[in-house]
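Before I ask anything, let me first share the structure, which is written out below as structure tokens.
Left out: one protein chain. Kept in place: all the others.
Here is chain A:
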Amino acid sequence: MTTLIALDGITKVLKGQEQPRTILDGVGLTVDAGQSVAIVGRSGSGKSTLLSVIGLFDRPDQGSYQLDGQEIARLPERRAAKLRSSHFGFVFQRFFLLKHLTAAQNVAMALVNGQGWLPRRQRRTRVLEALDQVGIAHLAKSRPTKMSGGEQQRVAIARALVRDPKVLLADEPTGALDTETGTLVIDALLAATERGCGLILVTHDRDHAARMGRIHDLVDGVLTERVAVR
């Protein structure tokens, strides 16, 4: 197994308040290709901050972050944007689909991001493949306002998958969905891991977490592996 992500001693301190607050305290985590990891914890425990650091939205104050064996903890923003485009796919609790665009155009947003240029025909092919992977290719021309919550989240997953990311980062992707629809969304995310994509899922849902390869608890900024389920 190839190690995709290796965090060691990641610390993040929230400044700008009367007393600085440690959000992440020496976090260590490894994720291999095709592996799925669930991160669970109470609200405010630092789950989203950890995902921000992993997704290069934010930088750690201390610690080492290796992606594909390269140290990237102190990466300039321009290179970080490039890595976000080439290595990561993001799925959020809210779907963040643009209402004025069709499903296909929303997915294509990840391809029209200034990181290389794909001709229109190739873009179209890849967008339809991504929508097909999550089972909604027939909705390519539909606008988000005409779709159900589950369909919208699957469009968001297709957007995350369209660039063939190495790691999928999902921040409570089922939080706004009913149980049945949430299960379908987790199915779609796990299907990606079968193609070699790593998955980090932040969730409150024990059932969804139980479907992941590993579960980590984040308590007061400290990450601990709970049990190896599979």
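Observations
Just so we're on the same page, contacts are C-beta pairs under 8 Å (C-beta built on N, C-alpha and C of every residue); 3 or more make two chains touch, one makes a residue touch a chain; residues count from 1.
As a convention for this text, contacts and distances are computed from a predicted model.
A chain of the complex is left out here; the name its UniProt entry carries, from "D-amino-acid oxidase", "RNA polymerase subunit sigma-24", "ABC transporter permease" or "Lactate utilization protein B/C", is "ABC transporter permease". Listed residues A:10, A:31, A:73 or A:110: the one in touch with the omitted chain is A:110. Residue-wise, the contact with the chain that is not shown comes from A:101, picked out of A:33, A:101 or A:184. Within the full complex, the residue among A:15, A:78 or A:121 touching the omitted chain is A:78. Mapped onto chain A, the footprint of the missing chain covers residues 48, 51-52, 55, 57-58, 77-78, 81-86, 90, 92-94, 96, 98, 100-101, 105, 109-110, 112-117, 159, 163, 171.
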